[in-house]
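My structure is below; once you've seen it, I'll send some questions.
As you look at this complex, bear in mind that one protein chain is not there, while each of the others sits in place.
On to chain A.
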Amino acid sequence: MNTGIDVPQIQRFGALYIASARLRSMSKWRTIIAAVDIGNPLFYLIAVGIGIGVLVEQGSGTSGTSGIKYIAFIAPALLANTAITGIMDETVFPTIEGFKWRKLFFAQNATPITGRQIALGVYLAALCRAIFSVTVYYLLLLAFSVVDFGVSVLIIPIAILGGAAFGAVILYFAAKIEKDDQFFNILGRLILMPMFLFSGTFFPLTSMPIYLQPIGWVSPLWHATELGREAAFDYSIGNTMVIIHFVVLLTLVVVGLNLSMRQFERRLAK
């Protein structure tokens, strides 16, 4: 054995080695990632800010959105949604690739790196992507004068927390996938899309009939959106709700990540 191999050190930092390899792979896609992360917010800000927002405010002013300008009202939701889709791209694809398509995880696991570290490394790299996407989005919000620089900067970490909660859970499901035929269709059309529409994104959750509201309650997007609005505007949801939102999101992170790490370990040891 090479004398430079320090197993205790790998046991401490293995997840970072994996994350750095993931970032290296992601950097090969940097042009596309940048185009998506700049283009997507631009389309929304133009369509909603100039189009839908004007229409909404002509109809009912800002009475339905707690006195907040419509585009500003949905901004924390768009930000959290960006974190969610960014993290999803960087967890689901690498995980299915790692277990099935290219079996990269098996190569990584043939070194002193463990399955748990691989899961954590993929997750950390995905968080980096979310940090990038959300920051770009926030800068565009500033550029479009949707928010003022100041306390609104808090919507960045809140959006990332929302993405982190969703990502920890979706990482577990991605690691469970044996047959990927319909997975992406189901994920995109039956989970992400309804979550985006029914999480209090475009209108307050309470304006929906009560039987539709549970979609929001289980959705990381709703919890992050509410927290974001509370942080950035005079939204007044109360301290209890703030705590509940934080607890839900943090619980999803902890539980999801633990399930994911265990699932990675088990699947690699088969």
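Here is the rule we use: a residue touches a chain if its C-beta (ideal position, glycine included) is under 8 Å from a C-beta of that chain, and two chains touch if they have at least 3 such contacts; residues count from 1.
The definition used in the following text is that contacts and distances are computed from a predicted model.
Colleague: Using the UniProt record as the reference, specify the protein name of the hidden chain from among "NitT/TauT family transport system permease protein", "Phosphoribosylformylglycinamidine synthase subunit PurQ", "Glycerol operon regulatory protein" or "ABC transporter".
Modeller: "ABC transporter"
Colleague: What is the set of chain A residues that contact the non-displayed chain in the whole complex?
Modeller: 1-2, 4-7, 9-11, 13-14, 17-18, 20-21, 24-25, 28, 102-104, 106-114, 268-270
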